[in-house]
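Apart from one protein chain that is not included, each protein chain of the complex appears where it belongs.
We just call them A, B, C, D and E in the order they show up, numbering each chain from 1.
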Amino acid sequence: MKLIVAIIRPDKLNDVLESLYRAEVKGLTVSRVLGHGGETDAVETYRGTTVKMELHEKVRLEIGVSNPFIEVTVRAILEAACTGEVGDGKIFVVPVENVYRIRTKEKDEAAVTPALH
Amino acid sequence: MKLIVAIIRPDKLNDVLESLYRAEVKGLTVSRVLGHGGETDAVETYRGTTVKMELHEKVRLEIGVSNPFIEVTVRAILEAACTGEVGDGKIFVVPVENVYRIRTKEKDEAAVTPALH
Amino acid sequence: MKLIVAIIRPDKLNDVLESLYRAEVKGLTVSRVLGHGGETDAVETYRGTTVKMELHEKVRLEIGVSNPFIEVTVRAILEAACTGEVGDGKIFVVPVENVYRIRTKEKDEAAVTPALH
Amino acid sequence: MVSSVLSAAALLAAAVQEAAAAAPPPTVSPADTAWMLVSTALVLLMTPGVAFFYGGLVRAKNALNTMMMCMAAFGVCGVIWAVVGYSLAFGTGGNYLGDFSFALLNNVGLDAKGTIPHVLFMAYQASFAVVTATLIAGAIVDRMRFGPYLAFIGLWTVFVYAPIAHWVWGGGWLSKLGVLDFAGGTVVHINAGVAATVAAIVVGRRKDFGRQAMLPHNVPFALLGAALLYFGWFGFNGGSALASNASASQAFAATMLAPMATLVVWMLLDYFRNKHATAVGAATAIVVGLVVITPAAGFVSPQSALFMGALGAIPSYYAIVWRSRTRLDDSLDVLAGHGVGGMTGALLTGVFADAAWGGTNGLLHGNPGQLLKQATGVAATIVYSAIASFVLLKAIAMVSALAADARAQGRGMDISQHGEEAYTNGEGALLVLETVEAQPAARPAKVATAGGVA
Amino acid sequence: MVSSVLSAAALLAAAVQEAAAAAPPPTVSPADTAWMLVSTALVLLMTPGVAFFYGGLVRAKNALNTMMMCMAAFGVCGVIWAVVGYSLAFGTGGNYLGDFSFALLNNVGLDAKGTIPHVLFMAYQASFAVVTATLIAGAIVDRMRFGPYLAFIGLWTVFVYAPIAHWVWGGGWLSKLGVLDFAGGTVVHINAGVAATVAAIVVGRRKDFGRQAMLPHNVPFALLGAALLYFGWFGFNGGSALASNASASQAFAATMLAPMATLVVWMLLDYFRNKHATAVGAATAIVVGLVVITPAAGFVSPQSALFMGALGAIPSYYAIVWRSRTRLDDSLDVLAGHGVGGMTGALLTGVFADAAWGGTNGLLHGNPGQLLKQATGVAATIVYSAIASFVLLKAIAMVSALAADARAQGRGMDISQHGEEAYTNGEGALLVLETVEAQPAARPAKVATAGGVA
Partner (left out) sequence: MVSSVLSAAALLAAAVQEAAAAAPPPTVSPADTAWMLVSTALVLLMTPGVAFFYGGLVRAKNALNTMMMCMAAFGVCGVIWAVVGYSLAFGTGGNYLGDFSFALLNNVGLDAKGTIPHVLFMAYQASFAVVTATLIAGAIVDRMRFGPYLAFIGLWTVFVYAPIAHWVWGGGWLSKLGVLDFAGGTVVHINAGVAATVAAIVVGRRKDFGRQAMLPHNVPFALLGAALLYFGWFGFNGGSALASNASASQAFAATMLAPMATLVVWMLLDYFRNKHATAVGAATAIVVGLVVITPAAGFVSPQSALFMGALGAIPSYYAIVWRSRTRLDDSLDVLAGHGVGGMTGALLTGVFADAAWGGTNGLLHGNPGQLLKQATGVAATIVYSAIASFVLLKAIAMVSALAADARAQGRGMDISQHGEEAYTNGEGALLVLETVEAQPAARPAKVATAGGVA
């Protein structure tokens, strides 16, 4: 079991969600973050003060997957999130020891299998 | 040592904090996130535009614990965060290699033992 | 390869970014979080209602590094983020199995080496 | 000669008539009209003022619902006022109620009512009816369903507000008794404060009341609301002179001064109790000061206005402290602000009123009887407003639940009552397309395409 | 004797003159001046009103750009109005255009124009010119580049607004024809609505239009905007009487009542269609009601104002529903709100106008011809505004691209057009220091020091 952490562009969230949906990856958690990488910084001016915006808006996805899904999930993101320009982001694959579904207290594989209802 | 990452309902944060407090788990970090799972989507309308809200507000907890606390922490969350309805969230237990307390530069076990003052 | 997760004070982000920059650590992701630890709680009053603010604003850094950089990164943070008062935060070092750079689909070491352009 | 003299006299008469034409008997006065046009606009601005005052004090998930409770009153109470409310309040009628002579705005024309066109007088009164109803919202935000709420304030305008307005301003029994209420201490504030308390009780407490902290999501909005209220209140009190004259000026000055004194006292109370003067407290203090001076504005000296403002801070301040320790979930303290503030003002009017500054003398000027009259007015308003509001709410409750269920409250009233959110960024919002057939479909899929980040 | 009689007559004459001085032939009237001063200020407040109404409805990354499109009109259109616009609209000229007699505000002095100083009349008209131009912004927010936008509204004020204002208010052909437009249904609303639609088409659709949900980032701001518009509109319509009189009062009451009725009907339509009455809908309804009553305000009874408001909700409501299914990217529905609303109002004026309440009779009072005149006014405005706006936009497009490229739209118009953000917390903002040489440098480094968290 792995936790896949992906940092992507906000305007690609759209496409990534669709791509994951097609790959049948349905459970995920999203948050807004700020990223620093190789991108050129935007310059803003507030009255006399000029600032360089070093951090850029990104979206962070966190997806717990069972082993057979690791590959497809990574591929789905890599494809949907890519523009080819600096700032596309990164994917980290982190090992996970246990997963629990809070509602049912199911553990591990069962916990990340989508609920049927 | 583990990092316990839990995704819960915002209106259960309350109870989870209390439950963790009773389990003597005192250090933790919280953030607002959006989750996608099996929940039915809310429909909103803005003038002529109808949208389905695919992502639901959740709270993410991140708790670094030493091994003896893993079990109790997971149990505390599982109990306090559960409503039995779809959308209760997940817990991920992630291995951690080192922990540092920035203030004292203590490492590992010592770093996650609550400070006495 | 590791993912270094650090919880620091918001007003130290400044210094930490500089310190990391000097350590040649350039890729990172930042988010606003709320932390609970040993700090004393602020009391606020809204009309008749008095509340204790249990959670304090913190900033969370997430930095994927290749093995030779683990040490310097941790050290850079430990030094720059420390005030010596309760609430300085923690650093967690989490193992990572794979890293991908979305733009180029590079993997692992290559993925976290700063792009040259 | 005689004739020439006579003709001189005739000319003279003409001259006199011309002079008289220059100073006509008080029909429509352009200057009074100008001030009352402005006053009406100012009072109408108080409704959004309440919307922001209340809306800033609730949690973000209930912000729109709270604001809509105010803004929708423009529609519901405004139309009802035009249809029947105005007539019931200001039609001649009897001691307790007007009649239907002005129903549907019949006979409300351009002729003078006092020194302004009748249609303007009606508009001015409409602005009062709307803002009074919105005050009630503060007690039941975060939980009352939107439909029953609208039904309540609509009916309340007809069955509670209009009668009491008739008693005090429409020639009813309280005015005959000699109760002083310059701009609506009883009619507006005590009335709304009592109705709000009854509503808070009948609708019931909020989910998690007393268990969770429910904090203001946007205090600047509350300050903006207080500022708009302060500004609009100059029309509310100053306009109640119904003319652009000394009385209006005096009422204006009183309306300016009283909240200044309230603010100072409130900040001191706050400071001694909590070690801080708070912004939420300051916003509240301004409103309380305005409420307190409302019944007295045209009857007291500027010095008395300062005193009344200062004194008026105390009961409302401690009413809030007390209320927050009880199980009464008057969410935004309408009782303490408008109810208690209104009572303080109405009674103090009986103390400070000064015939030299308009109206009758009060206790301090040798007429203790006035205080009794004021107390009568207060008591009558409390009793009638409480009973009638209770009956209306219970009647509505028979048709439809008053409160939203716990789940709807949990998701927030904005989503559950209005299907929208105050602050969205579009993350994860999936667009549901219903393209017109003639247009090329945006996507092959039948209904939905992917949403994105704003 | 004779002489004494004569001297009496002389005295008499003096008396008559004195009397006449007391009631002078309508030169400057202080009361009318007071109301028109206020009205002008109120109309000027409508521009920020539009800024917040529009600004709240766009995404956060475009909020400042949207607001600036309104606020900058104060500068561009205001100055152009003073330089040449006012003269072209209100200089005597001919049937189709004024002249340059008032160019650069020459001959605009303190003498009376009607019963107010000429300089005040000019200021009042300036406030109209500015707010009309800002209405257009709603159709092209989120994408039109700021420079070309300013060029467009500047030229539009001269070449489209001023001529049509001359037709209707400056003694031009539509006023001679007898078209009724009390406060600007054609000149302001149809005109802006049509120009906005043309601009939406010529500038082109937004990136991701129809693919992504673009939701309002701050609905309370939209409500604030609607409230400021409602408030300011009392100057817009009430002030169009140009005096503090019965007509102003009637126009005021109509302006108050119509949106109330629109709000009720709109909430019902919303409820039956979406199961919810929305706040965005309520804000829109208020504006639509105001638009609809604008041409009629001084010509119809209060009852008719209620009817017009109620009826007026329907076409605009369904125009929005229809538009959102098409590929027309009129981002904030200026066509539906101001264009369709303005047409509804202009035509209904021809139906409800009542000579007993000012103006001419309309269809319902036995004069069907008025409806035809109204239709002529509507058609002329649509045709001229559409063609002239199109030509202006195409001319500007020859010099400079109208729309920002996809990348700039993606980053947001605030950053790309103004180099700033509406809401920042300073995280990761690196200060670029340019210390004055004489001062000790803050840091050894030459230009930059570390940024921090706000």
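General remarks:
Keep this in mind: contacts are C-beta pairs under 8 Å (C-beta built on N, C-alpha and C of every residue); 3 or more make two chains touch, one makes a residue touch a chain.
The shown structure was predicted, so the numbers you read here are calculated from the model rather than taken from an experiment.
Seen in the complete assembly, the chain not on display touches A, B, C, D, E. Between the chain not shown and the residues D:Val83, D:Leu104, D:Ile201 or D:Val264, the one that touches is D:Val264. Among the residues E:Leu57, E:Ala89, E:Ala123 or E:Leu328, only E:Ala123 touches the chain that is left out of the figure.
Residues of chain C that touch the chain left out of the display are 11, 14, 34, 36, 41-46, 49-55.
Residues 10-11, 13-15, 17-18, 30, 32, 59 of chain B touch the missing chain (whole complex, contact as defined above). In the full complex, the hidden chain is touched by chain E at residues 1, 4-5, 8, 11-12, 14-15, 18-19, 21-23, 28-31, 33-35, 37-38, 40-41, 44-45, 47-48, 51-52, 55, 63-64, 67-68, 71-72, 74-76, 78-79, 82, 104-105, 108, 110, 116-117, 119-120, 122-123, 126-127, 146, 218, 221, 224, 414, 417-426, 429-431, 433-436, 439-440, 442-443, 449-452, 454.
Following the convention adopted for this analysis, only the chains that are shown with their structure count from here on.
In terms of the stated touch criterion, the partners common to chain A and chain C are B, D, E, listed by label. Both chain C and chain E are touched by A, B, D. Comparing the contact residues of chain A and chain B by number shows a mostly separate set, under half of all numbers used being common to the two copies.
Looking at C-D alongside A-D, one finds more C-beta pairs in contact between the chains of C-D. Computed centre separation for the pair chain B/chain E is 51 angstrom, with centres defined by C-alpha atoms. Each chain gets a centre from the mean of its Cα atoms; for chain A and chain E, those two points are 45 Å apart. For chain A, residues that reach two or more other chains under the stated contact definition are 11, 14, 17, 30-32, 34, 36, 54-55, 94-95. Each of residues 419-421, 426-431, 434, 450-452 in chain D touches at least two other chains. Taken as a contact graph, the chains are fully connected, with every chain touching every other chain.
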